[in-house]
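Heads up, one of the protein chains got dropped from this complex, but the rest are sitting where they should.
Let's look at chain A:
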């Protein structure tokens, strides 16, 4: 039987090959076929997840709620020292020095990344801004969000902090961070679906010892992950509860 793996579309483009290496490595460890399918869009991926197409998902924390509570997935591991944080940035030449300087009517460039968008909107609350009094401009990638700031098409932009930090020095030098979230407990995780449940002990064992051998270590490096940490069901439920508090 061949299982299906997908990865949250917000991974850095530089690490696409890393996920293919990971898929090959995991198939060898489990001695079973796994097909990797990548998406550009959260919506398209979510439609296929709901159609129960996938058995293994490296998921955005926002999707973890649906996967665990509706589709019976179980989180088995998370990348160590990698939490999902959101940055709100502006053009370096703009007058905005703090979030509170943004006013009703502000044009906000964002992506379809649900975590980053949710956290970005939460950080705008201190300026009394919400979806009813801002112009939300959804873009296809963080690079396009940055372009919007640089060409004056948006007043502020939301970025996954990791994606912001990985932009070129030239682009970053033309932007300024107004605020960066420091939540630390919201992160991606690898979840296993019901059809693959019998493999959970083997998957966990393989992931948690992955950094101990050269092959596993080089695959981790290609994914920009130092090592995996175990996730139990209570840690997953806690993260889901926390995200639920942020969604009105």
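As a convention for this text, contacts are C-beta pairs under 8 Å (C-beta built on N, C-alpha and C of every residue); 3 or more make two chains touch, one makes a residue touch a chain; residues count from 1.
Here is the rule we go by: contacts and distances are computed from a predicted model.
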Per UniProt record, name of the chain withheld from view ["Acyl CoA:acetate/3-ketoacid CoA transferase beta subunit", "Ion-translocating oxidoreductase complex subunit A", "Transketolase C-terminal domain-containing protein" or "Aerotaxis receptor"]: "Aerotaxis receptor"
Absent-chain contact - pick from A:125, A:138 or A:165: A:125
Would you mind spotting which of A:167, A:183 or A:202 touches the chain that isn't drawn? A:183
Going by the touch rule given at the top, which residues of chain A touch the chain that is not shown? 98-100, 122-123, 125-128, 179-185, 234, 237-238, 241-242, 244-246, 248
